[in-house]
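Have a look at the structure below, then the notes.
One protein chain omitted, others in place.
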Amino acid sequence: MSTTAAPVPIAVQAAPRSRMARLGDVPIIPCTILGIIAFTAVFADFLAPHDPQFGNLTARFHPPAWQAGGSMEHIFGTDHLGRDVLSRLIFGARVSLVVGFTAVIVAGVIGTTLGIISGYLGRWADQVIMRVTDTWLALPALTFAIFLAAIVGPSEMNIVIILGAVYWTRYARIVRGEVLSLKEREFVRLAIVAGASKWTIMRRHILPNVINSSIVLATLMLGVVIVTEASLSFLGVGVPPPKPAWGVMLSDGKQGLMVGYWWLTVMPGTCIMLMVLSANLLGDWLRVKLDPQLRQL
Amino acid sequence: MSSSTRNSVNSDTMTSHSQGAPLLELRNLSTHYVSAAGTRVVRAVEDVSLTLHARETLGIVGESGSGKSTLALTMLRVLPPAAQIVSGQMLFEGEDLVQKSEEDMRKVRGKRIAMILQDPMASLNPLFTIGDQVGEPLREHEGASRKTAWEKAIQLLKSVRIPSSETRVTQYPHEMSGGMRQRIVGAIAISCEPRLLIADEPTTSLDLTIQAQYLNLLRDLQQEHGLGLIFITHNLGIVAKMCNLLAVMYAGKVVESGPVSRVFNTPAHPYTEALLSSIPRMTEQRQRLTAIDGQPPDLSNLPRGCAFAARCPRVFARCMVEEPPIFTPSPGQTARCWLAAPNTAHASSPQVSVGAL
Partner (left out) sequence: MPVLEADGVSKHFQTRRGIFGASRGVVRAVDDISFSVDEGQTLGVVGESGCGKTTTAKLVLGLEEPSGGSIRFQGKDLVGLDTVERRHYRKSVQAVFQDPYASLNPRMRVRDIISEPLVTNENLPATTVRDRVLEMLDLVGLPARSADLFPHEFSGGQRQRIAIARALSLSPRLIVLDEPVSALDVSIRAQILNLLTDLQDRLGVSYLFIAHDLAAVAHMSHTIIVMYLGKIVESGEARALARTPKHPYTEALFSASLPSHPDEKREEIILPGEVPSPLNPPSGCYFHPRCPHAMPRCGQEAPVLRDVEGRRVACHLFDGPGSM
């Protein structure tokens, strides 16, 4: 039993399924909030009681239902053009989510790809990409975004591209760092020894091992991107009116603050806050969830 | 000045015999890790009993998962929060360390019992000079002034054979080689004249010739200071070279212990036997090494009976059912194995019915 002529097959226990399958400790509240927002965004047409873009000028500045002068007709009140605030919030969710997600994905794809190339190829590719990244990062994101928006003109598509263009550098930096250490791992050396080309190695070995970080970063960036989009809208260079965006609502409503029309800013502001907070909490949880697994492996 | 005081302390201890009252005695010591939810219990160290006298060197041998590292941490009571000493005693110079308060243990660590770890770079703080670090236990335990501690540090570096110690003392760890760092760690360990030195894999990261220097140094330090020395290692070679006593650990328990020559010549436990025959010998013909099939058991889910039964080449029915107690196959040698029970012929065929014992 202890000395064998041919290798004895060794019993292999099937390990428990990967951690991600067990969703026991998912953060309920952030997921619920994001879930509600997503649901609202998808089914906005059915959920919104009124048209978000055209209002009834006779019903301007109605306060929310629980205040004096409000009614169940407009639960969260109306704005300066008589548009129903609730309906605008609901449709605004769509804008924020679509812009937010798409921008994060665009930034992620650009940033991860450049990070991998920069980290793996090294030398001049690394120098060029990193210097560009440094320059980019030196510019304050918001100012840069405004600058770009002023050039290309505001539209939903443009905003997505602009946000992607501004934020890819965060990914590139982090991914490059990971690639630098991954590159030295022996399985990469073995792939070279096996004859794989640089691009094959980047695709087959490097990318799957950095994608977790990119996903975590994407979740964390979601909050930042949404705030930037809201800021752009607030400043008037974001999604153009009359499309409802939470940032635009904030901007429109700021004059009303002085006169006591608090719901015009607090409602969209709360929505922004809830969404960003949930995205951040989810991102934090994901990072902890995925990291130890990475360490283990 | 300091060296003459040291000498007089030495001559006192030299007259006390190496036999007689043991320096360290572990009695039925058990340390368990409990998971946060309280559901999983890992019996990392279970019912361990060992004895060590001054000037003796004990080797605790085990592979990963054997519990030897946890045992090392237990001896100094530096266990992580998830681990608890659940039973047993640790008598050091007659006092039970398990019962001591944390405050009292602090006075023991570094002063009466010292420890050397595997990675010298991790053992030294990169931000402080060598002199600061070597002098730290002196300032801490003996209330020495900075100046006194600094001078003693220079002496200590000399005693661990670091050349130009006056200059070295002002340098930083990253300026030293691995071998030198490990010697500095040794200097820190002996600075307060401990009675017991525990070395946990001290030479794993060192080159062979540097390892030889270092082991030589440890042996000389032991002679000079009359220390008890414990090596915790997976390397039987270190035990063969440095130790006079040996304890083999498997799945948290000591499965065999005794004088080194006896155990190497006539191992009483099949695990020890297998370990000894799995080591390549330098000058023999190219032969098959004895390999042990299978994996060590899961310490949170130990099987019934002897923990080694699943991999044992000489297992029989009783082993799978009943855990063997400690037997004494020869004076000074213990083994946790039914084969070592008195009146048992060492069965070569595996099928011995339970009734025959």
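Order of writing sets the labels: A and B. Residues in every chain begin at 1.
Criterion: a contact is a pair of C-beta atoms (placed from the backbone, for glycine too) under 8 Å apart; a residue touches a chain by one contact, two chains touch by 3 or more.
As the structure is a prediction and not an experimental result, all values here were calculated from the model.
Asks: Thinking of the whole complex, not just what is shown, which of B:L52, B:L236 or B:A335 touches the missing chain?
Replies: B:L236
Asks: Which residue from B:Q133, B:S191, B:Q211 or B:T334 sits in contact with the chain not drawn here?
Replies: Going through B:Q133, B:S191, B:Q211 or B:T334 one by one, B:Q211 is the residue touching the chain not shown.
Asks: May I ask you to list the residues on chain B that touch the chain which is not drawn?
Replies: Counting only chain B, the missing chain is touched by 63-64, 177, 179-180, 207-213, 216, 234-241, 243, 260-261, 264, 274-275, 278-286, 288-293, 295-296.
Asks: What residue numbers in chain A mark contact with the hidden partner chain?
Replies: Interface residues of chain A facing the absent chain: 6-15, 18, 185-187, 189-196, 200, 204-205, 208-209, 294, 296-297.
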